[in-house]
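Structure first, then comments.
Of the protein chains in this complex, one is absent; all others appear in place.
Going in written order, the chains are labelled A, B and C, and every chain counts its residues from 1.
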Amino acid sequence: MEEPMTDNHNRRTFLKVAGGTGALGLTGLAGCAGNSSNGDGGGDSGGSGDTITLGGSMSLTGDNADLGRLYKDAYQETIDRINESGGVEAGDGNTYELEMVLRDDSTDASTSRSIYQELIDREGIDYLLGPYSSSVTLPASAVAAENEKPMVEGGGASPEIFSQGNEWIFGLLPTANKYAKSYIDMALAQSPTPESIAILAEDGTFSQSTAEGARNKIEQTDLELVVDQTFPSGTSDLSTNLGRVRDQGADVLLLCAHQKHNIILANQMESQGVNVDAAMGTVGSLNDSFKGEVGPNGDYIYGPTSWDINADFEDPVYGGTQDFVAAIEDNYDYTPDYHSAAGEAVIMTFVNAFQSVDELTPTAVRNAIRDSDPFSTVYGDVSFDDSGVIAKNMLIRQWQPEPGLQTVYPSSVAQSDPLYPMPDWSER
Amino acid sequence: MSNTPETDDHAATATADDTVLRTEGITKRFGGLTAVNEVDVEVHEGEIVGLIGPNGAGKSTLFNCITGTLTADEGRVTLQGEDVTDWPEYKIARAGLGRMFQETRIFGGMSVRKNLLLAAQEGGADIGGLLRRPDDSLMERTNELLEYVDLGGLADTRAGRLSFGQQKLIEFAMELMAEPDLLLMDEPAGGINPTMLENLIDYIRTANDEEEATIFLIEHNMDFVMEIADRIYVLAHGERIATGTPDEIQNNQHVIDAYLGRE
Amino acid sequence: MAIAQFVVNGLLVGALFAAVAVGFALIWGVVDIINLAHGEMVMLGGYTAYWLLSIATGTAEGSVLLFLATIPVVVGVLFIVGYALQRTLVSRVIGTDIFLTLLVTFGISIAIQQLAIQAWTANPRSIQVAFADPSMVVGGLVVPKMKLVAFAGAIVLTGILYLFLQRTRTGRAIRAVSQNPEAAALVGIDVEHTRAVTFGISSAVAGGAGAFIATILNIQPQMGLIYTLKSFVIVVFGGVGSIPGALTGGLLLGVVEELTAGLVSSQWTLAVSFTLLIVLLVVKPKGLFGTGADNEH
Partner (left out) sequence: MSTDPDTSGLLRSILPPKRLDRLFDLCGAHGWKLIGAGAVVGALPPVFGLREGYMMTVLSEMFLFAILALSWDIVGGQTGYPSFGNMAFFGIGGYATAILVKDAAVSFPIAMVGAVVAVLVFAAINGLIVLRLRGHYFAIATLGILLAIQQVTRNLDITGGASGKILFDVPPGIVFYYFFLAVLVVEMAVVYYLTQTRFGFILNAIRDDEGKATAMGFNTTYYKTAAWMLAALFTGLAGGAYGLFNTFLDPQTAYNGAWNVELIAMALMGGTGTVAGPVIGAFGLHTIIEYVESSFVGWQLVLLGVAIIVTVIRFPKGVVGTLRAYANEMDYYERGGMAATDDEEVTTDE
């Protein structure tokens, strides 16, 4: 689970050779059934002919190459399956095959911008797949708006992307300001009902957005915000801040930060004798490596996720979530995570819109995406609010001593109930 | 005044007009140590004056107080009739004080020619002068000076590549370029071979005779200083113990005692 | 009471800053090098302890005694690393431009840090030391036991270094080289070897501090820079080459940071540290205990 905003990389990720890796067309990957007709494509396939081309830039090399691959594989697998089963029956009465052009931006904003500009100008592409990470998505979304082409993205979760009044961008990840919402709802549903909450937030973009969202949420509840502290990313000691949490007797603790600080949190809660009823870290708290570092100190800690691999949602292409998981595992030799599922939903968002428009134009497709009723994908139900963000809340998972990581909220998808309140350190 | 037996004998012989440098009661302490104690010196136009004394006598400290490198704790320094005691070092230099260092300091990373061009005062500090490229007359002057000190072929060589003796000549040529009212030289004869020493004595003499250069120099090489100086000051333990012509100094009992180490 | 707690928190981490900074001060004083790779020695020390425990127990967890048993090994390994760095790389730029000496240690810092990322990933790690009851309350102040152990460890490391310099033959050689390398060479001291030993013991103490840091905070390949900079602040405060100065400076920096975090806001702690550095450089360039930092050349 990577943070969707790469504000933490300490150097500029350099540009790199794009080109070649791009025009994959339909020339299938090993393991995909070989229905690869019309793979020579490219060109002016936007509105006419029997092919629709989706184009975008993605982190295919560099620091985030591993994550970029999750999107690329999910896109490709989904498009291949759709074409195998005959393509998309669009609302204009024609049937289209899908084609994808994906170029490498190595998480560099200016490279990404020029790729999108080129895809639109040179390749005549009308439907854009978003890039990875918020800082790349933001400028890319501006290109989409300038050229009036719809962009659907599953890789940027900063609220800034959607607060610019841009009507051409749609995001499938709940934005950072929603990360804490479910957690607070969950805590308020427990007994004894918590009365006070503490926020400790790192001074990075993403963490600050998360904290801001949490503050807004808290205002709508009876919770009292007893500690609200920001600390620098470079800080490696939270003991003074945790001392505050302890002295103020906060019932619920929210740490808006990355894995490094989650580790410090878990260890220093113990050593500082901080006994809260619930504690959540926003990013990196659900990783195996987090739990590996902190051992039993990580028990009872919560974390948010936008997708649960154990869920089962219906999907018109795969059948259901578990079929999607199996397909990725079989064809690509790894277990998909929420990036993969969001990638699948990006394609399905376009497909759903193509099916419902009378004529295939960027504006019509944009309107169809915006006005669509919720539809089910392996990722869950998809529909968008007025700003273009998916109408979806985070799921909450918790490290439980037995059997381990469990989805605990909302109850409709929960594997077990949250262990609340967490036991005092002296009783463990 | 000082507790030396000498009284000021030169005040009578010199008129106020031609005094280039005058120090009055210069005192400099480092912690508990008094390096220079109430020293008075005077240098008149066209003179070559020597400053001698055993190691640690405070000669270089006195120089540093004159140039403004150090600020004297007490006393005054007057240059060409102007009180420069509290001036910053660069301003004193600009007022007409040149200095050659004991260890020879030139700009090793720059060409020999640039070293000389830098020393020329014509450019000045005004923006126009700073941003103009050196003109032909200046270039000609550098060529002349380099020829004069026999280093004409090295104009475009990096100064740092030159031998110690050559660097000393370049430093001297820079002072000829700058034409200061008063030139302080710290052990000019130190560390160079006899042939070059001969040349150097020649150059200093010529500068003194023909350009009427005024020179105040520290020296350990007694033969050299006795040969070249018009007058000599002697420092010991930070105090002026004698002054006079080379002959007078050579026969002065205080000086002999000081060099033999008697208190 | 709250202020007392902040001060205690500050002293507890400040001792670790001090243990890191003494080596930095020593190298600066003796070899006249600002070792920008000093923070990487802290990092390597932390990882060495981490892997030793992992090998011994299968996980990076253990009792206090087991953890303490790794310290001599960490110190030994880092001594070798420091010694080798000086002998193979740093010695080649001694006496040249200061800028080149800074750059070479900066290059070493980047290379070690990035190799560590390649070898161990950028994930943060920490050593878990098991205590029956991890924190204790003394007079109303919360004192985590492991922090107390780390505090004591840092003080002991610093003390040993101090005694080593004062009492041993090698220590005297180091001090001689620091005062006058030429004279030291004349009386038969192997200056190159002595400088390398200085690098070695400085790295060793930093590495030992790194092991303690791994238990109470965490370790990451990129953690070094912040410790190097803190060392610089401390040494500017305490004086180049001065071990008592570095110890005082470290404790004080810890207290200042925690007081800022407690009384103002923790988001300003780093800004305060760096501003303190600049102010100190301007008003007190030779340090409060200045023994010979030369501002010129």
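Remarks
Criterion: a residue touches a chain if its C-beta (ideal position, glycine included) is under 8 Å from a C-beta of that chain, and two chains touch if they have at least 3 such contacts.
Small disclaimer: the values here were computed from a predicted structure and weren't measured.
Across the entire complex, contacts from the unshown chain go to A, B, C. Taking the complete complex into account, A:Thr205 is the one of A:Thr205, A:Ser306 or A:Ser356 that touches the chain left out.
The hidden chain makes contact, of the residues C:Ile80, C:Leu115, C:Ala152 or C:Leu263, with C:Leu115. Only one residue from A:Asn94, A:Gln164 or A:Asn393 touches the chain missing from this view: A:Gln164. The hidden chain makes contact, of the residues C:Ile55, C:Ile80, C:Ala183 or C:Ala271, with C:Ala271. Residue-wise, the contact with the chain that is not shown comes from B:Thr195, picked out of B:Asn55, B:Ser137 or B:Thr195.
Listed by residue number, the positions of chain A touching the unshown chain are 7-19, 61-63, 65, 106, 109-111, 113-115, 117-118, 121, 135, 138-139, 142, 158, 160, 164, 203-205, 207-209, 232. Residues 28, 34, 89, 92-93, 96-100, 102-104, 106-115, 117-118, 225, 229, 232, 236, 267-268, 270-271, 274-275, 277-278, 281-282, 285, 295-297 are the ones on chain C that touch the missing chain. Interface residues of chain B facing the missing partner chain: 67, 69, 88-91, 93-94, 98-99, 101, 105-110, 114, 117-119, 121, 123, 125, 129-134, 150-151, 153-154, 156-158, 160-166, 174, 178, 192-193, 195-196.
We adopt the following convention: only the chains that are shown with their structure count from here on.
If you sketch which chains touch which, the pattern fits none of the simple shapes: not an open path, not a single ring, not a star, and not all-to-all.
For chain A, the chain with the farthest CA centroid is B. Chain A and chain B, compared by their mean Cα positions, are separated by 77 Å.
Shown for chain A are the residues that touch two or more other chains, of which there are none. Those residues of chain A lying in contact with chain C across their complex are 10, 203, 229-232, 234-237, 239-241, 243-244, 246-247, 259-260, 263-264, 267-268, 270-273, 289, 292-295, 297, 425-426.
Of all residues in chain C, only 2, 5-6, 9, 13, 59-61, 123-126, 128, 133-135, 137, 142, 144-147, 213, 216-218, 220, 222-223, 226, 258, 261-262, 265-267, 269-270 touch chain A in the complex they form.
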